[in-house]
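Worksheet: one structure, shown below.
As you look at this complex, bear in mind that one protein chain is not there, while each of the others sits in place.
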Amino acid sequence: MSVELKEIIKEENIVYRKTPALTGNVMHYCPGCSHGVVHKLIAEVVEEMGVRDKTIGVSPVGCSVLAYNYIDIDWTEAAHGRAPAVATGISRLHPGKFVFTYQGDGDLASIGTAEVMHACNRGENIVIIFVNNAIYGMTGGQMAPTTLVGQVTSTTPRGRDVKLNGFPMKITELLARLDGTGFVTRQAVHTPPAIRKAKNAIRKAFENTKKDKGTSFIEIVGTCSSGWKMTPVEANRWMVEKMFPEYPLGDIKDI
Amino acid sequence: MKGNEVIAEAAIRCGCDGYFGYPITPQSEIMETLMAREPWKETGMVVLQAESEIAAINMVYGAAACGKKAMTSSSSPGLSLKQEGLTYLAGAELPCLVVDVARGGPGLGTIQPAQSDYFQATRGGGHGDYHLLVLAPASVQEMNDFVALGFELAFKYRNPVMILADGVIGQMMEKVRLDDRVPRWSDEDIERISGEWALTGKKNERARHVVTSLELDSYKQEEFNHKLQAKYRRMETEDVRHEELSCDDADYIFVAYGSSARVCQKSVQLCREQGIKAGLFRPITLYPYPRLPLQALARRVKGFLAVEMSAGQMVDDVRLAVNATAPVEHFGRYGGVIPTPDEIVEALKKQIIKA
Partner (left out) sequence: MAKFKGAVVVDTEKCKGCNLCVVACPTGVLSLAREVNGKGYHYSEMTGPGECIGCANCGMVCPDAVITVYRKNVQN
């Protein structure tokens, strides 16, 4: 039995396509970058919840500084690390809105440590999406607070040495200890089942905003194939082997 | 009322939407007054103590990006921390109000009043080609008046406005006439006033709003800088403010702002008693600086003495305005010391009249 391709490729047979909440601009990310998938999941959740007109995003400094070019909602860009403070200002004055920050590991876990800690401690009614790829992507692959011990980066050319650079920062576990956070989870987007779980987590976080259940914090362990100097497929494998033992997936807190 | 308390009261009365601050002497009464007044019960105004000055200015950034009237206040070391936020606010063309109740520096310095933040306030303060519009109150009444005026100018230009006061004005108690209450802006008001750019949630009928100071294309960034410069030129023609006291027949002019100007009022009186025709020129906007009226005076007076509680910062602007038409000297007490009227008169005699 053979079915003509044109019989299948019909509007009514579509089971997956780009959500209209994505702008369609070609993303500036490197091939295989996890940011693209995470953007897509946020856009899908916002679209499916029907809250595009109530959602305001705060983009960071780093690779995802231009996130506002890709998800078709109102956005502001924040200074390096300050997104949770900016989101606080928005959320406090726009109580009915869904406010989220989108931050990388350098932005959130290094220069913005104070802002994220205190926003979470106040239990700001915001969603924080934290993409951890253990490296500074935009500036060319320098060590991040989450860089693994021994991991080679442009500023740890002989590998991260704990005597010199300290330890990989498990900021998600730290934030889960704060009374202001309601939902804290660590996810990944390397396989379809992982992507489904990550999307459910994002959806849950946005739903929590409606219920004012404290700050929702989602870490996505991601890849940076350019920074890690691997192909995207190798990078996913390396992430599973090296990153997951240090940053185990799953819900850390859910109240 | 105390100058600092008046700032808080004026903010509530002018319909301010949000205050975000961090304690620092000598301005902590601003947030303390707000917290005691609980304006969220009365007008819905949000008051939040942030974890740092950096966080506070970024909360202002977020609130301002929504087209809301947002403000913060601090004192000199805190203002240094806010500079990052201020350059982002200026770069994203966001309106807001920042109050600096200045103290002596550098470093942790002293908690006593000073005017040594002039350069930081008027030159931009952070990185990049930008300016804040800077208002310098010389009385508790002006602490009140400049809050509503500051917001008006901030929204007129979509630019941060600073009230540069000092510990004297902040801690001083004077009678003050408070403004009538103005309601906070409704969603419809914000749509009308800032509907073209404010983050209100993307509706189907409009393109998404993006508040950012990032532009990777150099030519577009240059074009944006041209736009900012045009804005500053417009400030220079439309919103320069100053005040003259006994300048009409004066041979010698004291140039001073804020609390120094208050002291100089007495110095003018002392001079006149001694037969010296002195006057006072008080810049009210420090940026844009009242260059033209000062230039006009320079053509007919014998000299200027810039009096500041600093080692000589505003005097640069006096010299730029006077442009060598008349002698310009500087007299300053600093590190938290306030000059006396007598020593200012002596300085005039010694530095200008004798010369």
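Read from first to last, the chains carry the letters A and B; within each, the first residue is number 1.
Note that in this section a residue touches a chain if its C-beta (ideal position, glycine included) is under 8 Å from a C-beta of that chain, and two chains touch if they have at least 3 such contacts.
Since the model is a prediction, treat every value here as computed from it, not as a measurement.
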Tell me the shown chains the invisible chain touches, ordered by label.
A
Absent-chain interface as seen on subunit A, which is shown:
1, 3, 5, 7-10, 13-19, 22, 26-27, 29-37, 40, 189-192, 195-196, 225, 231-233, 236
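Assume only the chains that are shown with their structure count from here on.
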Any idea how many Å lie between the Cα centroids of subunit A and subunit B?
40
Which residues, counting only subunit A, touch subunit B once they are in their complex?
23, 52-56, 58-59, 65-66, 68, 72-79, 82, 85-94, 97, 114-115, 117-118
Which residues of subunit B touch subunit A in the complex?
17-18, 20, 46, 48, 50-52, 54-56, 58-66, 68, 70, 84-85, 88, 92, 199-204, 208-214
